[in-house]
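Shown here: the complex without one of its protein chains, the others still in place.
Right, subunit A next:
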Amino acid sequence: MHGRRRVKPSAEVEKLRKEKEATKIKEYNNLVTSCFEKRDKNEFDNDAFTITTKILSQNPDFYTIWNFRRSVLLYGILKECSEKDNQQTLSTELGFLQELFKLNPKSYWIFNHRRWCLEKIPNPDWNMELKLVGKFLEMDARNCKHFRIHAWDYRRYVTSQLSSTIKTSLTQTEFDFTTTKINQNFSNYSAWHQRSKLLPRLIKEQNLDEQDKKNLVNKEFELVKAAFYTDPDDQSAWLYHWWLVGREIQHISLLGAYYNPKMRQVVLAFDDEIGMVIPFQVTKKINDKSPSSYIEGMWRPAGGELKHDQLNIDRSYGFVWIFTFFDSVKDDFTELIVTVKPEFIVPSHSEIKLTRTIQRHCIINDDYNLENDFIISMSHLSVSDVLKESSSSLSQNPDTLPIDASERIKLLQREISMVRELLELEPDSKWCLQTLANLLRELKYISGTNMEETSKIDYEVVTICDHLIKIDKLRTKRFEDLRSKAIFESATKSLIKLVSKELAYSDDIEQYQNSTFSLESKNLTIIPTPSILLYITKLNLSNNKLTSIKFLANLIDLKEIDVSNNCITDISGVSKLRNLKDLKIQNNYIKNWEEVKNGFIGWQGVECNIYIFGNPLIVNNNEVENLKIGWEDEIKEYGDQLKIIWK
């Protein structure tokens, strides 16, 4: 009952209403019964038509009756009549719909039937329909917003029909119509939406040269700027602006590739949580001259198993992927090659893509001492490395306007200054602040090699987020996530390098391997790219605001992890960390023992100390002892290696 106030009438009023309604119910139900009788007997006559009119006037949402009415028209009234008569009949029908619409502006079945009539009428008057929809949208201005979405839908329908009837594009006139609407009131989200559909079409249809295109787009920026200055807190113009600025597609990077001879595994670390659609190819060569042949084995994301969906498509995701050779594979090779093509993977979301084929290889010497765990770095193939540069069109987001890449930095800088100016007048405008953070991050991404510059940007984004957290209490968690990204990227800068817009582990990464890497007390709510920490064996994430440690599954060499004093509610991601010795998870929000136990199902490590005190699962000492005994019994199947540290 959208928008109907609740009233509790007295018993007497209720009784009177029910008495009055009793007759109406009887009449209505009689109509429905006779209508269904006619339908079941296929009686498509004038009587049937009149009955549907009566029912629909009372109840325009009764879709079965609309269906029958169309059958009556189709197989009865319109059949075998002259074109002129049909024109007349359906014109009357359109008149009926208009009256009905006035009483029930929310019923979309009326619009639905109207479309059907216009498709059946011999000579539809699309211009009249356009006038009509103009009137609907005028009503919109008088606060009848509930059917606005139908009215705009209907307008798009009518203009496309009209356009194909008169064989003329209406893009420009429709574009001008949205300008009029927006100038009447900047807060017209529907009009801005419509503009986002028309602007690219306008550019395409009018075949504008570069300068004209630039002028047109600049006029758009002027329009949104005018909107910002009128009401800096109206989201419509800001969202449109963000679309107008556009975003560059990010490249998925392979941070590193390794071969572990003892485990007979290949490990790939990406900077995105990717899904594998087609297994990556692993091939070997037996000697310099031999052709390469496939190695048989199984891929899985670190910490997970390979799973398939209903259509039998692989649906596992991970930052780090592990390929284990089948036992039958002989160690007779001198070279290993792994190949990942763009079509082999799906990214985590639409703004990031693998734009070229990745190939890595390594040469195998037979004097390895397999007693120790060690890894061999796989490098770019020197000669035949298939680095097909992506075409420039690929790096441009297809949903946004085609703005020349070289112009983008200038554009971003101009818009950043514009927003900064506005912020001086409106220091607490949330939309202004969010947009500034967005623009800065985009600038960092596309310009990004200058370390000093990126540090400055990260710092400013953090400051903006701090401000946003204070002024927009409903969405603090989103800003905390955004802040975490900036902090994490800034704090892990030393672990990676940037080579032509792609990330890789820095050359001196191994120096971090045996000392503790600390991201302590940084207000982190998420770890956006855990694979960056792959080399780290001792990690301190204590005193942050993490709610989950699922990401740890990617850090396959982890020995010691401190996630104490966070907001973690369960243990996950650790059961396959075979080197894990210390899990410090004290002072978190783990409430029950099931969560702890489940976290270690399938434990593959050796001995591990679990520091768990300060979680709400421990109530008093007696209980602790009981739970401890019970719990240790239950995990016996994984060996006695898991030691709970209570104090």
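Side notes on the structure shown:
Following the convention adopted for this analysis, a contact is a pair of C-beta atoms (placed from the backbone, for glycine too) under 8 Å apart; a residue touches a chain by one contact, two chains touch by 3 or more; residues count from 1.
Following the convention adopted for this analysis, contacts and distances are computed from a predicted model.
The complex appears with one chain absent; UniProt names that chain "Geranylgeranyl transferase type-2 subunit beta" among the candidates "TBC1 domain family, member 10b", "Geranylgeranyl transferase type-2 subunit beta", "Ras-related protein Rab" or "DIS3-like exonuclease 1". Among the residues A:K456, A:K477 or A:K643, only A:K477 touches the chain that is left out of the figure. Touching the chain that is not shown, out of A:Y317, A:F344 or A:Y611: A:Y317 (per the contact rule at the top).
Among the residues A:K197, A:K214 or A:K597, only A:K197 touches the chain that is left out of the figure. Residue A:Y240 is the one among A:F49, A:F177, A:Y240 or A:Y505 that touches the chain missing from this view. Interface note for the absent chain: among A:T53, A:Q206 or A:S348, the touching residue is A:S348. Contacts to the hidden chain, counted on subunit A, fall at residues 1-8, 18, 21-22, 24-25, 28-29, 32, 36, 58-59, 61-64, 67, 70, 112, 116, 145, 149, 152-153, 156, 187-190, 193-194, 196-197, 235-236, 239-240, 242-243, 275, 307, 309-311, 313, 315, 317, 346-351, 399, 473-478, 481, 547.
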